[in-house]
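One protein chain is absent from this view; the other protein chains keep their places.
Then we have chain A:
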Amino acid sequence: MEAALGLMRRIPPKHTEAALSALVSLLPSYSSDLLSQVDQPLQVLCDVDSAKEFILCDYNRDADSYRSPWSNKYHPPLEGGLYPSPELRTLEIEANEVFSVYRDQYYEGGTSSVYLWEDDEKEGFLACFLIKKDGSKYAHGVRGYLNEGGWDAIHLIEVGPEVEGMADYCLTSTVMLSMTTDHENSGTFSLSGSIRRQMKAELSVADGHLANMGKLIEEIEGKLRYSLDQVYFGKTKEMIWTLRPPTELPSTRLLP
């Protein structure tokens, strides 16, 4: 298992799906461990009833069907599928609406889905907030810089039971991204990667679960974006600058 995760840290992020399915076929007895520890690029389906796209993940899956957060129906239809309790469903509907607005403000496009379900072991509940954005100039890249570009974010939140007006929130977030630019005079330039971080907080329930979860997500997304941009991309640049330090072109420009 450790070796399998070691391989996943080295294989180019754009090949994550292929590498994971190869590992699952080599190590079938570890398949559920692998699938839960390695995040894969998100897939979407169209909810025919509401004519909206929704994101697929393990948390809205039952057998081979996926529940849409918009119509609350399984695709393809499923007899006796699992549903959140009416109270959680009410919060889920609100979370999906508000999170769409959040997503539009930060991503200027893309798709988002929120799923809630009861925590069988503890008294609290679990929530999964998902965002998928295709930022290529052929999709939702409003500025048109990217020939290819994807951002997939997965935020899994465990919410503890309310104790004296407070609740514990534990957030695990993964971002997977890829972006490629292609220009005639500079060639192709492609960065891809994934990082995962955790964050915990004890917050007052008076502000509402949705506001609490939302603030945590907004904070961690900002941090993830910052460290990808400043730390991770910066390290790759540092590496290349060590290999070949930039030099000035010889002074041909100075000649008359």
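What we mean here is this: a contact is a pair of C-beta atoms (placed from the backbone, for glycine too) under 8 Å apart; a residue touches a chain by one contact, two chains touch by 3 or more; residues count from 1.
The criterion applied here is as follows: contacts and distances are computed from a predicted model.
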| item | value |
| --- | --- |
| Which of "F-actin-capping protein subunit alpha", "Dynactin subunit 4", "NADH-ubiquinone oxidoreductase chain 1" or "Large ribosomal subunit protein mL46" matches, in UniProt, the chain that is not displayed | "F-actin-capping protein subunit alpha" |
| Residue of A:48, A:63 or A:82 touching the missing chain in the full complex | A:63 |
| Residues of chain A (touch criterion as defined above) contacting the omitted chain | 3-4, 6-13, 15, 18-19, 22-23, 25-29, 31-32, 35, 61, 63-64, 94, 97-98, 101-102, 104-108, 133, 135, 140-146, 149-151, 177, 179, 181, 183, 185-196, 207, 210-211, 214-215, 218, 221-222, 225, 228-229, 232-233, 235-240, 242-250 |
